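All protein chains of the complex are present and in place, except for one that has been dropped.
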Amino acid sequence: MNLILIGLAAFLVLGSVAALEMKNLLSAVIAVGVVGLGLSVLFLLLGAPDIAITQVVVEVIVVTVMIRATTRTTDEEKGPPRSLAAVVVGVGSALVIVGFGIAAFAELPRFGAERPTPSFWYLAEALRGTGAGNVVTSIVLDFRGYDTLGEATVILVSIAGALVIARHVARDGKVPRA
Amino acid sequence: MGTFLPFFVALPLLAGFVCLLLKRAAPRATPWISVGSMVGLLVACVLATAWGSSGVTFAGDWGVRGAGAGAFVVGIALVLDGFSRLFLLLVAVVGTASAVYALRYLAPEEGRPLFHVLFNLLVAGMNGALLAGDLFNLYVFVEVASIASYGLVAYQTGGEEVEAAFKYLVVGTLASTAILIGITVLYAATGYLNMADLSAAIAGGGVPRMPLLFASGLFVLGFGMKAAAMPFHAWLPDAHPSAPAPISAMLSGLLIKTLGIYALVRVFYVVVGMDENLRMVLTVLGCLSMWGGVLLAQAQDDVKRILAFHSVSQMGYVLVALALNSWLGVAAGLFHAVNHGLFKSALFLSAGSLERVTGTRRLSEMGGVFRKAPATSAGLVGACLSISGIPPFNGFWSKLLILIALVTAGQTFVAVLAAGAALMTLVTFVKVQRKAIFGALPARLEGAHEVPASMYLPALALAALCLLSGLLWPVGVDGIVGAAASAVLAREGAPPAATVYMERIHGEVPR
Amino acid sequence: MTFYCLIFALLAVGLYGLLAKRNMLKKILGLVILDNAVNLLLIAVGYRSGKGAPILLPGDDPAAFARSSVDPLPQALVLTSIVIGLGVTMILVAMALRLHQRYGTLDVDRMDRLKG
Partner (left out) sequence: MPRERDGLSAIVRVVTQWLFVPILVYGLGVGFFGHLTPGGGFAGGVVIACGFVLATIAFGGRTGPAPVFHRWAASLEAVGAMTYLGMAALGWSAGHFMQAWTPRGEDFTLASAPFLVVLNLAILLKVGAGLFAGFMVLVLFDRATGATAREGGDA
């Protein structure tokens, strides 16, 4: 089981690297889509079918939108990947985070280790408390329903933002004055 | 009071949703909906401040469950204490001023209803973050406010504005990701998300050293980016000037404080705990911002960019004061944060009016505006005096307090740096006044005229508040600020603030 | 531990894409990868070897269910986090399209040069 998980995770890493290094943007987008599908399989194996479903449908929307954006624009990446400074910052911060993170997680419980955590209360009480058999839904909509109000607002905000950016403006590109 | 805490979030949320609903049907009503919701918030906040109310509520009544040592908060706590009350009041004041300002500032076009959707949801996100007693909930509302601000920075849809927004979004998302990873680490170690539960678990040694260090580092990075502390400041001088003037006021006056300073203080003083290393880091960030911001501002000619760089610099003062880990330092830092919220939003609103009057944002092309637009000029001068630290304006008192706190803590060197930066600030704003307000009127501006009253009154009102809170400092304002500081850090003899916070959430439940 | 290392490697790849790539769409892809990595990290934290999904079916014994299921809380958090990631991606794409319309390129370096 663990080997399957690790194999799949390794596939995600390699797929992501390949996606970022591809010259053709369309292939890159499709590669990220494949990585997303692999991720949802991984979620399923990790006991999270809710997340797996959400990941699949979200990936479909993201890839469709990105494909449309790619086909509108014909830019291919040329030349070196930005200035040297950007690369140094990118690689450097990535390495620092990775090193720090691995050191931190080395002191935390092992992956998949059995341990008592407070949140197991939800498993025992969700049905009695909320009437939902799906414990994740009971948490999302009832125990932490207030978070979900924020989450619903996030989607509304980002779509309003997209509508603002993509609205009619005068020909000189400036918003008319009062 | 406690039960009705979600009102502070629900009202602007409702206003935002109604604005979206009326996008086609009644677009002209949307600016008034914003004004209405802000005034409603203002009334609620003034009442809450006057009564000194505090309280806690659990969304859905999901409070503490489980028995004995296993008891923990299963839902989301909303907590109102002196600290969140102070910032709620600031949000309501600046929000009202900006909403009134936006009435005539924005042309009635297709985007205006959406502007008000984003405006209200920005306020909802900030209020939600201020009331959150749960780390993940804090993250969610920080995201609501941040994403609303990305859209608002790009509102004018010109190439430079959208590019600034893109840069801002990349940095902001990096910050949010850092915060989320930090939350994940703390969750992996303890299994809690509630701040009081987490705080008890961390104080009890529930988190090993490396994970705690990693999480602290990520929080400094994340909230430091949101607060635009110096090495992470690069997005701010592009993003804040790109937004429409009322939004520049909201971003510089409120957003970097509620998402940056407030969250930083809440997380470090209440949840993770301050230590020597952290104090060192915050002091260094503060000194860098203080001087870096003021020096970079010298080279600018664009009024809004000057103001934006000074936001970085002023955040530096707040950081060095907060890093002291003393009651006086915290009080001084919070007071300066609030004062900065007042005078910087007044400055940005005045800068917007100035741009309307003169048709430019370049200082070198302005002059003699006083003769053409006296009310705008008065607001600008008042706010300039305040940011330069001229007595009896509020900026003077908070800068003085910061210097006193630094000296009593033995950090004379930092105090000298702060005093020097304050002098530089004074120099900049004398220059701004001399070039824009006084001096000779260019022939080009002979036909210029004053902006409508709904645009100069908000700036004047904020400038008047700067003067009033300076004059009334000993007789009332110090109580409000003191309550805020006491909620963060206890005075000698009182129980530690984190304990008070936890008792408030856990109530009488025995642990 | 190997699994956590791989997640952090994924995180590093996303971070690199977001910070170092010139093309805006590549940056957006980097952000999508970064989001994926954080979500996977949260789910991995909640995982317990050999345990199943936190969905109670009719006829299940609640006590036995509580012993045989993974931690549900991180899943609820990830649901929120995925939605936030989607929102950010949509607004980013809108910005990238607008910038392409204004400058005729998606290359951030060339954009800087065009602005002069």
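First chain written, first letter: the chains are A, B and C, and each begins at residue 1.
Convention: contacts are C-beta pairs under 8 Å (C-beta built on N, C-alpha and C of every residue); 3 or more make two chains touch, one makes a residue touch a chain.
All of these numbers come straight from a predicted model, not from anything done at the bench.
Peer 1: In the intact complex, which of the presented chains make contact with the chain not displayed?
Peer 2: Among the chains that are shown, those touched by the missing chain are A, B, C.
Peer 1: Thinking of the whole complex, not just what is shown, which of C:Cys5, C:Ile33 or C:Ile55 touches the missing chain?
Peer 2: Looking across C:Cys5, C:Ile33 or C:Ile55, the contact with the absent chain belongs to C:Ile55.
Peer 1: Touch as defined at the start, partner being the missing chain; which of A:Val29, A:Leu42, A:Val58 or A:Leu123 qualifies?
Peer 2: In the complete complex, the chain left out is touched by residue A:Val58.
Peer 1: May I ask which residue of A:Leu14, A:Ala124 or A:Ala166 touches the chain that does not appear here?
Peer 2: The missing chain is touched by A:Ala166.
Peer 1: Looking at the full complex, which residue from C:Leu25, C:Leu40, C:Leu97 or C:Met111 touches the chain that isn't shown here?
Peer 2: That would be C:Leu97, which touches the missing chain.
Peer 1: Using the touch rule from the top, list residues of chain C that touch the missing partner.
Peer 2: 53, 55, 57-58, 79, 83, 90, 93-94, 97-98, 101
Peer 1: List every residue of chain A that touches the chain not included in the displayed model.
Peer 2: The list for chain A reads 49-50, 52-54, 57-58, 60-61, 64-65, 68-69, 72, 127, 130-134, 136-138, 140-142, 145-146, 148-149, 152-153, 155-156, 158-159, 162-163, 166-169.
Peer 1: Residue-wise, where is chain B in contact with the chain that is not depicted?
Peer 2: 3-6, 10, 13-14, 17-18, 20-21, 23-24, 57-61, 110
To be clear about the criterion, only the chains that are shown with their structure count from here on.
Peer 1: With chains as vertices joined when they touch, what's the shape: line, ring, star, complete or other?
Peer 2: Shape of the chain contacts: complete, all pairs touching.
Peer 1: In chain C, what residues contact two or more other chains?
Peer 2: 11, 15, 18, 73, 80, 84, 87-88, 91, 95-96, 98, 102
Peer 1: Indicate the residues of chain B shared as contacts by at least two other chains.
Peer 2: Those would be 136, 140, 143, 147, 150-151, 154, 157-159, 162, 181, 188.
Peer 1: Where on chain C does chain A make contact in their complex?
Peer 2: Against chain A, the touching part of chain C is residues 1-23, 25-26, 28-30, 32-33, 36, 39-40, 43-44, 46-58, 62-63, 65-66, 69-73, 75-76, 78-80, 82-91, 93-98, 100, 102, 105-109.
Peer 1: So in the complex, the part of chain C that touches chain B is made up of which residues?
Peer 2: Residues 11, 15, 18, 24, 27, 31, 34-35, 38, 41-42, 45, 73-74, 77, 80-81, 84, 87-88, 91-92, 95-96, 98-99, 102-103, 111, 115 of chain C touch chain B in their complex.
Peer 1: Which of the residues in chain B come into contact with chain A in the complex?
Peer 2: It comes out as residues 6, 13, 16-17, 20, 59-60, 62, 65-66, 70, 72, 74-76, 78, 104-111, 114-115, 117-118, 121, 124-125, 128, 136-137, 140-141, 143-144, 147-148, 150-152, 154-159, 162, 181, 185, 188-189, 191-192, 197, 208-211, 213-215, 217, 244, 356.
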